[in-house]
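Have a look at this one before I ask anything.
Excluded from the complex is one protein chain; the other protein chains are retained at their positions.
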Amino acid sequence: MNRLEILKTYKLYINGKFPRSESGRYYTPEGADGKALGNICQSSRKDLRESVRAARSALGTWAPRAAFNRSQILYRIGEMLEGRRAQFETELKRQGSSAASASKEVENAIDLAVYYAGWCDKYQQVFSAVNPVSTSHFNFSVYEPVGVVAAIAPEQSALAGLLGTILPIIAGGNTCITLASNSKPLSAITLAEVLATSDLPGGVVNILTGDRKELLPVFATHMDINALVASDLSTTRVAELKQASTHNLKRIVIHQSDLSKQEDPYVILKTQEIKTTWHPIETSIAGGGKY
Amino acid sequence: MAKSSTTFRYDYAQSPPVDQVGIAERAARFTTRSIKTSTKREGLNMVLNMIDLTTLEGADTPRKVQQLCYKAGHLHDAIPGLPHTAAVCVYPPFVKVARKALGNRSPIKIASVATGFPSGHLTLEGKREETKRAVGDGADEVDMVISRGRFLSGDYDYVFDEIAAIKEACGKARLKVILETGELATLDNVRRASDIAIHAGADFIKTSTGKISSAATIPVTLVMLLAIRDYHFKSGNMVGMKPAGGISKSKLALHYLVMVKETLGPEWLSNEWFRFGASSLANDVLMQIAKIESGGAYQSPCYFSQD
Partner (left out) sequence: MKKNTNWEYAPAPEAAKIAKIAKRYDHFINGKWTPSQSGKTFRTINPATGRKLSEVADGNDADVDAAVKAARAAYEGLWGKMSGRERGKYIYRIARLMQERAREFSIIETLDGGKPIRESRDIDVPLAANHFFYTAGWADKLEYAFPNRNPSALGVAGQIIPWNFPLLMAAWKIAPALATGNTVVLKPAETTPLTALKLAEIIADSGLPEGVVNIVTGAGTTGAAIVNHPDVNKVAFTGSTSVGKFIQQTIANTDKRVTLELGGKAANIILEDAAIDQAVEGIVNGIYFNQGHVCCAGSRLFIQESVYEEVIWKLKSRMRTLVVGDPLDKNTDIGAINSKEQLKTIQKYIQLGQEQGGDMYQPTCKLPSAGNWCPPTLFTHVTQSSVIAQEEIFGPVLAAQSFRTVPEVISKANNTPYGLSAGVWCDKGARLFQLTTQLDAGVVWGNTFNQFDPASPFGGFKESGFGREGGLHGLAAYLEM
């Protein structure tokens, strides 16, 4: 007799743990074969609130962490992805990809991790500035993470697009709450397992599954989210988001291009603030100096 | 009994840090004050009355000192009612000459540099001896130099004790302590040296000998005024200030008065508490006064005596 396969329970990823939705709700998206992909958690506003708490708390250790160390962790994500190629490919196929495109997407995803791993400790060097002010001050502008970021993953590119959304955010020291593709949630859920085993501290990336229409307004109005990143949203949806997010002047980043293809350090800068610091430089009075 | 570092210890670490750029910014603000009309006229009179008219040359002679003493009391007789200078400032061997020239009841003080001026490289015994002799010869005030070498090598106790010993040797004469700020390298050092001098008994602290290129500046003087101010706040005692060297123009002198007024208050605006050590400042002030008195005509130096 054939062995009975163990089925996976799909859960959320919040604060490094895998809870079910506190609401007990679920939905059952259909796979390519017409069968349900599984019972997927339909996150509630309270799940979102918990994720923001986790992300805010994780920010305290993730943002000040050495950029070199963040780089190693992102590279480790790549290593873990590589080890699970087969699983990701299977799931992508279940979600409708051809074998060839599934394989390509996984490779693409792994390469993105390696690419952004390298930027962690380099974008600051490339884009920061020492500003030659006229007074006797040392003046420099550096990038700092904007803080807690809502990352709305693209609906179609379930793995590479998701990583293209998340990686530039965390490479820059932010923490995030990501809302996975609604119709293709499996890749995100498996990615959570990769992240959990990649030395990435709990809470840095939190992954929710569920209904966009229900959750987007909650993201937009949440006063403790500093920025919101999204792609492939309709113009009306973007306008609603922008309008609803003015309460705390959330930074809204709407990507026009396909994030799975976007290897670009300027994307990191979109969830960064520029901080300019001034400090006096003294002049000695010895040797006939002025003072 | 002299204060000494063994019986009275000043905690040198208490001297606060000084931010040179911040000091320079504040200093620049004083120079943007616009001093006009009656304020200017009063200010110029005050400046004249605060000058220690100085001759400190190797080539000084009794006649030169006599001339200086006469000038101190007769700055420009063509303009009636001008004040005399606060003092004349000379090398110790000329104190007797000055006393004779000014007489015993002159309101003009006699200040004598002492303690191996300007280098300060003399034995402590020699310094005390020189000080006592100058006072005995009739000096009202003694302008001593500190041992900058000792200061820079961190021997603050030595510097303190030396000042205290000279203060004792001064008797009733008032002691001005020259820090020679141009050799102290940093404003933090200027502040620390000011604190040491004040606590060791200085009646005045003074910037410079005038013998090296970086002499009195507004920022350096500001640091010293702030030391005086903190001491006054804590102890209630006033200490005088004397910038010396490099102040030869009226406008600059008025900026010093602005600084004194805004830092220490108008109580310090008299020659009891503020002096200018200068040789050519007086004539520039006189030219300014003459310009005002003449209704605005610019003046020529050849109408003002150069002694």
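So that you can tell them apart, the chains are marked A and B in the order they are listed, and the count of residues begins at 1 in each.
Keep in mind that, in the parts below, a residue touches a chain if its C-beta (ideal position, glycine included) is under 8 Å from a C-beta of that chain, and two chains touch if they have at least 3 such contacts.
What you see is a predicted model; the values in this text were computed from it and never measured.
Novice: Pick from B:103, B:126 or B:266: which residue touches the chain that isn't shown?
Specialist: B:266
Novice: Looking beyond the chains shown, say which of A:124, A:139 or A:197 touches the absent one.
Specialist: A:139
Novice: State which residues belonging to chain A touch the missing partner chain.
Specialist: Residues of chain A in contact with the hidden chain: 64, 126, 129, 131-135, 137, 139, 141, 146, 226, 235-236, 239-240, 242-243, 246-249, 251, 266, 273-280.
Novice: Across the whole complex, list the residues on chain B that are touched by the chain not included here.
Specialist: These residues of chain B touch the chain that is not shown: 16-19, 21-23, 25-26, 32-40, 42-43, 46, 49, 226, 233, 257, 261-262, 266-272.
One rule holds for everything that comes next: only the chains that are shown with their structure count from here on.
Novice: Express in whole angstrom the distance between the two chain centres, defined as the mean CA positions of chain A and chain B.
Specialist: Between these chains, centre-to-centre, one finds 68 Å.
Novice: Sort out for me which residues of chain A touch chain B in the complex.
Specialist: 135-137, 280-291
Novice: Quick check on the complex: what are the chain B residues that touch chain A?
Specialist: Residues in contact with chain A: 19-24, 181-187, 190, 212-214, 217, 219-220.
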